[in-house]
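All protein chains but one are shown at their positions in the complex.
As written, the chain order gives the labels A and B, with residue 1 at the start of each chain.
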Amino acid sequence: MRFFSATTERYADPAWHGRVTGSLLAVLVLWALLVASEFKPWALLDARSMAATGHFLRGFLPPAHSPEFLAMLLQATWQTVAMATAGLTLALLGAIPLTLVITRRLSVSAIGTGRMSRLSALVRQCVRWLLVLLRSVPELVWALLLVRIVGLGVTAGVLAIALTYCGMLGKVYAEILESSDIHATETLLQNGNGRLAAFFYGALPESAQELLSYTMYRWECAIRGSVVMGFVGAGGLGQRMDESIKMLAGDEVASMLIVFVLLVAVSDSMSKLLRRHWS
Amino acid sequence: MAAIELNAVSVRHPTTAANGPHPLRELNLSIAAGEQVAVIGASGAGKTTFLHLLACALRPDTGDFKLFGSDPWVLSETARHALRTRLFLAPQVPPLPPRQRVVTAVLAGRVPQWSLWQAIVSLIKPRDAEAAYHALARFDLQDKLYMRVDRLSGGERQRCGMARLVLSDAELLLVDEPLSALDPTLSRQTLTALLQEATSRQATLICSLHHVAFARAYFPRIIGLREGIVMFDMPREQVTDAMVEALYQNERQRDALGLDPPLALEPRGF
Partner (left out) sequence: MKVAMYKTSLPPPPAVRTSTIILLLGWAAFIAASFASLPLAWSDIFSAEAVRSSREFLQGFAPPDMSPEFLARIAIATQETLAMSALGTIIAAILGIMLALPASGRYGIALRSVTRATLNSLRSVPELIWASMLLIAAGLGPFAGTLALAVHTTGVLGRLFADAIENGQRLPETTLSINGSKPVAAFLYATLPQTLPQLMSYTLYRWENNIRAAAILGIVGAGGLGQMLKYHLSLFQMPQAASVILAMLLLVAIVDAISYAWRRSMTGT
C-alpha cells in the first residue's frame, strides 16, 4: 500500500491521486472496449485457424507468376484503373454543373445587394445537401447497393465512384472557387455576364491549378477505392483478390498485393508529376 | 591515477571535412581525481568542445585520451556507455523538457543509475521526491518542486540543471557556463553550492566560465583557452592579469572598434 500513498506528507505529489483515478478509469474503459469488440486473441491459436493461416502464409513464397496468371492480373489491374478513371470522369461531369449552382460567388441574384433571392438560396441549399448525401454514404455502401441494382461487375463500381466522388468534387471545387480572388468574377457578373461566362473567364483561370491538383489527388484515391470495391463484387483487381483469399491461395494473393502496392506507387508518382507540371 | 590525461589531442566536429579546421588542437593536460579546474576563454575558444571531448561525446582526431585510466574509444560501445554513467555533463542551455515537472526533470539525474523499469515507474510516481526537494533547496528552489519547467525563469532553469547534477552520483562533473543567466548574488550562491557538492563527493570538477573574476576567486586551477589551444594551465596564484588580457585580447579590441565577433571555426558552405 506504500506505493499507493503519495509519499510522506511533506513532499506529497499533488498529481498522484489524479493519476491513480485516471488509471483506474482507463482500465475500466479498456475492459469495456475489450468486451464490446469481442477481443479474443486466443482465437488466433485455435488449431483450425492456425492450420488455415499456415497454409495461406506458406503460399506466399514464391508468389504466383505463371504467364496465364500474370496476364489475368494485368487485365484485372487495367480494369481497376479504367473503372477509377471512368468513374471519376462521370463524377466530374456531374460535379461541374452542381458546383456552378452552389458557388455563392457566382450568384446572380446576389449582385449589388449581397443577399440572394429566397429561391436561389433554397436551390443552393438543396444541392448542397444532395452533395453531402452523396459523399456521406461510404463508397463501399454505394457499391454494395449498386451491385444489387445493376448486378455484379464493373458497372456497379463505376457508378459508385461516380456518385461518391461527385459529392466530394462538388464540395471541394466550390470551396476552391470561393476562396480564390473574387475580383475578376465579381466584375464580370456586375457587368451583366451570365454565370457560365463569369466562371470561364473569371473564376476558372484563377483556380485552375488547384482544381486540377485536387482532381488528380482524387484519381489516386479512386484507384484505391476501386480495388476495395472489388470485394463486394465490383470487378477488377479487388474481386480477384477476394476470390483468392477465400480459396486460401497465398501465392496468388502475394502477387496481387505486390501489384497493388506498385499500382498505388505508380499512380501516386504520376499524379505528383502531373501536378508539378501544371504548377 | 589521473582522472583525465590528454596527450597531443586534437578534435574535429563530426560534420567537418577531412582537412577542415580543428576547434581544439595540441591538448596536453593531466587532471587528477578530485581536482577543481576552471576553463576560461572568449566565445568560440573551444570551451564547450573541450567539455564534450571529456564527456566522450566527441571522438579525438589525433593523440591519446585517457579517462579514468583507460582509453574510452577502444572500448566496446556498451563498455563506453557504462563509463558514461561515471560522468555528468551539464550543458549551458538547461536540457529540461518544457512540459515536464521540475521533480521529474531533476530526478532524471538518477536515471543512469536506475534500471529501465525503475525509470518508468519514477515517471508515474517520482521515486525519491524527498531527495529532489533537498537538492533543489541547495539552490533555493524547493517550492518549485511540482511546478512545470516552462513556468520557471531562465536563471531558475539553470539552477535546476545544477540540482540535477547534485542528484547524480557521477565522479567527474563537467559544467558548461552555469552562471550565464544569474545575477552576481545568485552566481556566488550557485558556485559555492556546486563546489561544496564536488568537495563532499571528492569528484573531479571541470567548469567553463565566462566570468574570469569568479574563476580566479573560486577555483584553485585555471586553464585558459584561445582559438582551440591551451594558452596556460596553472594554479590561480600564478595567473596574471596580463595572461587573462591576452586571452580576450581580440574580443576586447573588436568590442572597442565595434567589429563583428570572431568567425566560427567551422568552414562555411557557399
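Basically, a contact is a pair of C-beta atoms (placed from the backbone, for glycine too) under 8 Å apart; a residue touches a chain by one contact, two chains touch by 3 or more.
Note that the coordinates shown come from a computational prediction; the quantities given were computed from them, not determined experimentally.
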item: Given B:Ala57, B:Ala213 or B:Met234, the one touching the chain that is not displayed; value: B:Ala57
item: Sole contact to the chain not displayed, among B:Ser168, B:Thr190 or B:Ser208; value: B:Ser168
item: Full-complex contact with the absent chain, from A:Phe39, A:Trp129 or A:Phe200; value: A:Phe39
item: Subunit B residues that touch the omitted chain in the full complex; value: 52, 55-57, 81-89, 91, 93, 95-100, 104, 108-109, 111-112, 114, 116, 119-120, 123, 168, 170
item: Interface with the undisplayed chain - residues on subunit A; value: 30, 32-40, 43-44, 46, 49-50, 52-53, 56, 78-79, 81-83, 85-86, 89, 136-138, 140-141, 144-145, 148-151, 153-155, 158-159, 224, 227-228, 231-232, 241-242, 245, 248, 253, 257, 260-261, 264, 274, 277
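The rule is simple: only the chains that are shown with their structure count from here on.
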item: Separation of mean Cα positions, subunit B and subunit A [Å, integer]; value: 54
item: Sites on subunit A touched by subunit B in the complex; value: 3, 7-8, 10-11, 13-16, 19
item: Residue numbers on subunit B that touch subunit A, as the complex places them; value: 101, 103, 124-126, 129-130, 133, 145-146
